[in-house]
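Reviewing the structure listed below.
Every protein chain except one is present and positioned as in the full complex.
Let's turn to subunit A:
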């Protein structure tokens, strides 16, 4: 159902996405400072860190939604430092947003259709009727079924609960069949039930794909992710497996010290 992408030249383990000396300054304030990051193909990689650490900004830079002040971004070995955000997405590097991004007045089905239209060359036809898009329905329903939204297909996306909006967002992202998914806090604001479901879903979609995700729930991170990068005040503090990172005294001080208490 969630078939892996086709035509990927990268073998598991190769570096598929890399940042070199990535820096972003907002009027002199360095939100991201000299970040070096290597994301390996086929892995689930977590980016964690306290609020304001610069995680979302890193996502904005990697997906070219914001220009970097300095540094290079390499995707599949190519420097994408001058590529536009839409083109980056078309090359298979697709992001989600921290604040759930659906098209609120479109139906749930239409939300997924919008994502399916472009790869299937049904986006620019202004002279054809809307019913042309029916040919996308089978695939759209498949994706909605995968995120357990098939019975909500006809609702307006704005009517969905927060957790379901995130599920819809995931289905929409998957419709593009991306090679690398950047998920910004995909489980924020979800209940326990939903968290387990989305974690399963991410594990499932990660087969044959690469996932870089920002997540605060360390339980999820420890179970799901192969590599963890810890960001604090715009800089990388530590990197490694969960065991390695969680043993790091600097990390415990900057981030986990406070988090340990509430679990």
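Note that a contact is a pair of C-beta atoms (placed from the backbone, for glycine too) under 8 Å apart; a residue touches a chain by one contact, two chains touch by 3 or more; residues count from 1.
Here is the rule we use: contacts and distances are computed from a predicted model.
> Using the UniProt record as the reference, specify the protein name of the hidden chain from among "Acyl carrier protein", "Sarcosine oxidase subunit beta", "Hydrocarbon reductase" or "Branched-chain amino acid ABC transporter permease".
UniProt lists the chain that is not shown as "Branched-chain amino acid ABC transporter permease".
> Consider the whole complex, including the chain that is not shown, and state which of A:62, A:89 or A:220 touches that chain.
Only one listed residue reaches the unshown chain, and that is A:89.
> Over the whole complex, note the residues of subunit A touching the chain we left out.
Residues touching the hidden chain, for subunit A, are 63, 65, 84-87, 89-90, 94-97, 101-107, 109-110, 113-115, 117-119, 122-134, 137-138, 140-142, 145, 150-151, 153-154, 172, 176.
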